[in-house]
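Here the complex is missing one protein chain, while the rest keep their positions.
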Amino acid sequence: MNAPVMEKTLRQHLSIVDCDIHPDHKSPATLVPYLAERWREHAKTFGAHTRQGMTGQLTHPRMMAAGRRADAFPPGGGQPGSDLEFMKQQHLDPNGVEIGMLVALARGGMEEQNQDFAAALSRAVNTWQLEEWVKPEPRLRAGIVVPQEDPISAVAEIERCAPDSRYRQIIISPRTSEPLGRRRYWPIYAAAEAAGLPIGLHPAGASGGYPSTGSGWPTYYMQEHYSFETGMQSVLASMIFEGVFERFPKLKVCFIECGFTWVPGLTWRMDKHWERMRKEVPHLKRPPSEYVKQHLWFATQPIEEPEHPHHLMDMIEWIGWDKLVFSTDYPHWDFDDPRYTFKINLNEKQRAMIFRDNAKALYQL
Amino acid sequence: MTRHVVASVVDIKPGEKKLVTVKGREVGVFNVGGEFFALANRCPHAGGPMCDGQISSLVAPGKVGEYKLTRKDEFVRCPWHGWEFDIRTGQSWCDPEDFKVRQFKIAVEPGEALVKGPYIAEKFDVAVEENYVVIDM
Partner (left out) sequence: MKVPHGAIDCDIHPAVPATSALLPYLDDYWRDQFINRHIDKSPFTLMSYPPNSPLSCRPDWRPAKGLPGSDFDALRRDALDAFGTKYAICNVLHGAVALFNEDMAAALCAAVNDWTVKELLDRDPRLRASILIPYQNPELAVKEIERVAPDQRFVQITMLVMGDTLLGNRRYWPIYKACEKYGLPIGVHAGSLFRTAPTYSGWPSYQVEDYVSNGAAFENMLVSFIAEGVFQQYQKLKMICVESGITWLPTLLWRINKEWRGVRAEVPWLDRAPAEVVRDNVRFTLQPVDAPSSDPDKFLRTVEHIGTDKVFLFSTDYPHWHFDGGEVLPDGLPEATLKKLLTDNALETYPRLNGGGTIGQVPGTQNNGEKIR
């Protein structure tokens, strides 16, 4: 079983790139200085308008501390991830984070249905990331959050931010109102390609209007949490089968917070059924697996834990050592600690690739 | 093996815990209904600071749709992934054989006895008239 490797390493020696860190707001007023007067009023009076039954909370209540590490509440108060000093102390310093990629989920425009408000929120969140996180802590990099259902505004936001090289990717929540391969999103990919920035797909909380599974809504959080993985499978398939990578041959996409051992099986499955159905998708010039190899990366968290840890090796071999980038998901509950996440023996080169070098190459850090 | 006096018994009430450092090692001292237990502050699953977690009861398995708490305050829940450990044994409830938190030998000794023998008192003086929690390490 998994236990034996635990006692071995106490300190993180390798400096790492953490591809999934969540900064949070100090208070509901945090974004106010970054919003125009009109939207300050709107935020206060109307607030978020998203596609779910309740406002101000998720419909599947989380388990541990509303989905956060119970030990990540800053001593000075506020939400986990809202205090930069504490984040340094608890995570960046002890875990040897050389570069941390921010994924700003809270109150971004990803899920907001009012498209102008979504654009205003995205702008605010992006500026806030730079002003309150990246400027004071140069180890961090920002991710451009976009009002994804309004590609015109999304492109404008990408073009506004991209010239500043501290923005290193474009963040989209995969719970869109159409599968992400569909053409309404292509302007975003064109802008990403033009800016030379990868797309980082990270699930936000609320849905895009569809149940978390193809068979309807789950009852329990246990199921909802599982759907983070199955949802990403369909997003991946959509981007492949719609021909996104034929149209945008330089586009790179990183799948964040969905684990990775599902990738080989899905890839085989796509290849097999593409072979049978290829006349339906003549715009694909190659088997799906080739687009996966060339265009997609996967962040490791939450890592799957096989009953026999060495089975993980097969999966990594099949995906490719160069396609995994390490992520912790700090400060969320299913955090992966760089010291103990891989319960298999990686050699120095493999370790360096997954923990640092692959991400540096992907994001040109 | 040295005896370390880590707390006065009145410092840790039933249902409470205290994190202490012995020989540079973080140890959680738990009082379960008057009995003391010492567990390493590191979750055997993924290295989480286990003793920072919440002391909890066991959600007993039962029929579908039935929910009941048993063994009040006898478990600690790792603050990261929520794994439950039996404070008395250090064992994971889900995988008692494969995942066990390291336990340390712990005893309650009267101050009177302690002042005679060799011990190390961390950060406070031992008074003859009180009782103390002592860890062997």
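Going by the order they are written in, the chains are A and B; count residues from 1 in each one.
What we mean here is this: a contact is a pair of C-beta atoms (placed from the backbone, for glycine too) under 8 Å apart; a residue touches a chain by one contact, two chains touch by 3 or more.
A quick note: this is a predicted structure, and the numbers were derived from the prediction, not measured.
Which of A:R38, A:R269, A:R286 or A:K349 touches the hidden chain is settled by the complete complex: it is A:R269. Of the candidate positions A:P136, A:G214 or A:P249, contact with the hidden chain is made by A:G214. Touch with the hidden chain on the side of chain A covers residues 63-64, 174-182, 207-223, 225-227, 229-231, 233-235, 237-238, 241-242, 259, 261-262, 264-266, 268-274, 276-277, 279-281, 302, 304-308, 311, 314, 318, 333-334.
On the side of chain B, touch with the chain left out of the figure occurs at residues 45, 59-67, 81-84, 92-95.
Basically, only the chains that are shown with their structure count from here on.
Averaged Cα coordinates give chain A a centre that lies 37 Å from the centre of chain B. Of all residues in chain A, only 1-3, 6, 63-65, 69-71, 333-337, 339-341 touch chain B in the complex they form.
Chain B contributes residues 42, 44-49, 52-54, 77, 79-82, 95, 98-100 to its touches with chain A in the complex.
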